[in-house]
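The following block contains the structure, expressed as structure tokens.
Only a single protein chain was left out; the remaining protein chains are all shown in position.
For subunit A:
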Amino acid sequence: MASQPSKPPPSSQASSARNSQQGLRYPSTGKTIYHRPLNRSRTQELSQAGFAYLFSEMVGYAQRRVTGIQDLEKRLNVQGHPIGLKLLDLLLYREPARTQLRPLNIIALLQFITTVLWRHLFSRPADALEKSSNPDTPDEYMISDNEPLVNQYISVPKEMNQLNCAAFVAGIVEGACDGAGFPARVTAHSVGKGEEGELWPGKTVFLVKFQPEVVEREAYLGKT
């Protein structure tokens, strides 16, 4: 027995010593997150229906605990945030060594989000990335997705037409921005009927609004 000091203790042993601050118990088979290769599920797939069921329960549960649409979107955003934080690290780790650098400016970060992150989550890049053309809001960028995967099986009731459940994805983007050191507020907006609404009724724009200090830093770095 003593010949295997590095293995986590068998559960029976650990549980008997539980009260003396033993920390977590681990299976004797070594099935822990520490033994699991980080890339194992990189290309694995599950059914989209499975995701849709979970997501609809998540939205339904959130809806019972909020008072208004803004509140609901905020809650979905908050639930997406930790995912973005974690994916930033995970996806950078999985990049080839020469592109493993963290994004160092806004464009590099947003490109990483609209290509690497989007492709990983939704199997395709985002449909557009634009900078606000309004000179008063140089801190705003827009990511467009013509058909957000998360909204595919969601039909929003008329009286809630302001709601866009892709707020969850906005939270993921916000988490990635915050984690990279570019704090931002990200919100999801339906484009609506006009313009491209005809062709892509579900088109969603993610408005990324960086904190003033991010834009300031970027301007300063740009000059040197």
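Everything that follows uses one rule, which is that a residue touches a chain if its C-beta (ideal position, glycine included) is under 8 Å from a C-beta of that chain, and two chains touch if they have at least 3 such contacts; residues count from 1.
Following the convention adopted for this analysis, contacts and distances are computed from a predicted model.
You can't see one chain of this complex, but its UniProt record names it "Trafficking protein particle complex subunit BET3", from the set "KIF-binding protein", "DNA replication complex GINS protein SLD5", "Trafficking protein particle complex subunit BET3" or "serine C-palmitoyltransferase".
Only one residue in the set A:Leu88, A:Leu129, A:Leu149 or A:Val208 touches the chain that does not appear here, and it is A:Leu149.
Contact with the omitted chain, checked across A:Gly50, A:Pro96, A:Pro135 or A:Pro157, is made by A:Gly50.
By the touch criterion stated above, the residues of subunit A touching the omitted chain are 11, 14-15, 18, 21, 23-29, 31-33, 36, 40-42, 44-51, 53-55, 57-58, 60-62, 65, 79-80, 82-83, 86-87, 120-123, 149.
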